[in-house]
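Only one protein chain is missing from this complex, and each of the others stays in its spot.
Per-chain numbering from 1; labels A and B assigned in written order.
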Amino acid sequence: MSYGPPRDVSVDGRLVDGAFGYLTRATGVCFAIVVLVLAIVVLFHRSRGGARVPHYTHGDRPRHHVLTALTALAMFVGIDAVLAGRSMGHLQSRFWKWPDGDPKAVRVEVTARQWAWTFRLAGPDDRFGTRDDVVMVNELRVPVDRPIYLKLRSRDVIHSLYLPSFRTKTDAIPGSTTRLWFQAREPGRTELGCAQHCGVSHYKMRGELDVMPAADWEAWFWRAVDDARLHAGADASVQLDGWDWDQG
Amino acid sequence: MSATRAFDERRKNATAVVGLTIFLGTLAMLFAGLFFAYGVMRAQAPAWPPPGLPALPRGALAANTLVLVGASLALRRARRAENARAWAFGALSLGAAFLVAQALVWRSLVLAGGGPSSGIYGSVFFAISGLHALHVVGGVVALAAVAAPRAPDARRLALCARYWDFVLVVWLIFFFVACVR
Partner (left out) sequence: MKLVSRIFSIDHKVIAKQFLFLGLAFLAVGGFMAMLIRWQLAHPGALFPVVGRALFGAAGGIISPAAYTSLFTMHGTIMIFFAVTPILIGAFGNFLIPLMIGARDMSFPRLNALSFWTMFASTAVLTASFFVPLGAPAAGWTAYATLSTAIGTPGLGQTLWVVAIYLNGASSIMGAVNYITTIVRERAPGMTWLRLPLTIWGLLMTAILNALFVPVLAAGMVLLFFDRVFGTQFFIAGSTIKGGGDPILYQHLFWLFGHPEVYILILPAWGIVGDLLSFFARKPAYGYRVTVGAFVAVTALSSLVYGHHMFVTGMSPLLGESFMVLTMIISVPAVLLYLNWLGTLWRGAMRLDTPMLYCLGLVFTFGVGGLTGLFLADITSDIYLHDTFFVVGHFHLIMAAAVLLAIFAGIHFWFPKMFGRRMSEPLGKLHFWLTIVSLNVVFGGQLVIGWAGMQRRLYDPSVYEFLRPLLALNRHISTAAFVLGASQLIFVLNFFWSLARGEKAEANPWGVGTLEWTVPSPPPEHNFDEIPVVVHGPHELGHPDVRTRLGKDWLAQNEAFGEEAEEAGAVPEVAS
């Protein structure tokens, strides 16, 4: 039985897995060296009842310092610098490049509360907090191959929207608005959850993410809008609960 | 014999000064944490002070500042003067007066609807001035213990004076951010 993360169904998850893979290999090499050194000293550099004479040195000659410094530098450049460069690149070009002007982006307002997720899509009027909003609880339906742009708020305590199959998460914090975007590579259902401890039922704050083929999603969306309009007549409080997208 | 004793005294003195300095450093960090919180609250607020709150009794606070300055000066005198004990008790009463006046300020604010739970402004005002007052209480107690004997120990008095100077500096910063800027 082998263990590993759930299958990555996102466009950018491979960048995360790539970073993880690089880290595993690079630190693995370092640690293998460490283990080798430990094995040698434990096996061969033993006192054996005082028979062995240790090599007397304080290790404080310039050549010793140069050796230590060079090894540390090699490790810093080989692991840290490579990763930092790579991460900054990916953050700027992907993870933190918000699809603000993108007409294809699907915008979602997320409200977290103990212990449920509310997802809100703007209706045909393209505004949030109006009677045609499509509101889903613990389930988010999105189309495949389009950027999904979420803004998150919380009603009570800090939660964290976690999409393991997309290798991403972000906190939902009372009093401020945070953002997250992702894009699905293929249709299918995956799980979403809460990653930040938010009280006794934190473990139950689970939901589903349904990635649908574009046409199916369109069809569903219009049906949902009709539904919303129908129900909004009696009690629209759920519908009106959104906020102005540009405000946060 | 007496030379080594004088040496010992000086050593002890220096040790106590090192200890107190580190201790004041930790207190400085405590208040730095509080002022940091103050800064964040203020930077994030749409308006500062938030509208609709009772005005701060600036006059009373300014007078209180003078009282605390007086206490510090009195302790300064006490370190040199012949009648150290009298000066120390002078400082002590000024400290006590400060606390009473502070209590009155808080009372008036609470009565005017500007208590600690009235909003973010009340929160910072009461938290910082309250914690500061707690440290003044500590100073009063310590000073009372030091000044009680007929001939107060000069070393302890000097340490007290340093502590009171510190409490004064914290107050001045608070007064500046709360009432001036």
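Annotations
Here, a contact is a pair of C-beta atoms (placed from the backbone, for glycine too) under 8 Å apart; a residue touches a chain by one contact, two chains touch by 3 or more.
Quick caveat, the model's predicted, so the values are computed rather than measured.
The absent chain, not drawn in this view, touches the displayed chains A, B throughout the complex. Per the touch definition above, the residue from A:Glu139, A:Asp156, A:Glu186 or A:Glu218 contacting the chain not shown is A:Asp156.
Although one chain is hidden here, its contacts on subunit A can still be listed: residues 1, 3-6, 15-16, 19-20, 23, 27, 30-31, 34-35, 37-38, 41-42, 45-48, 50, 52-60, 64-65, 68-69, 71-72, 75-76, 79-81, 83-84, 86-88, 90-92, 95-96, 114, 153, 156-158, 160, 162, 164-165, 167-171, 173-179, 190-191, 193-204, 206, 247-248. Touch with the hidden chain on the side of subunit B covers residues 4, 7, 11, 14-15, 18-19, 22-23, 25-34, 36-37, 40-41, 44-46, 116-117, 119-120, 122-124, 126-127, 131.
Following the convention adopted for this analysis, only the chains that are shown with their structure count from here on.
With centres set at the average Cα position, the gap from subunit A to subunit B is 47 Å.
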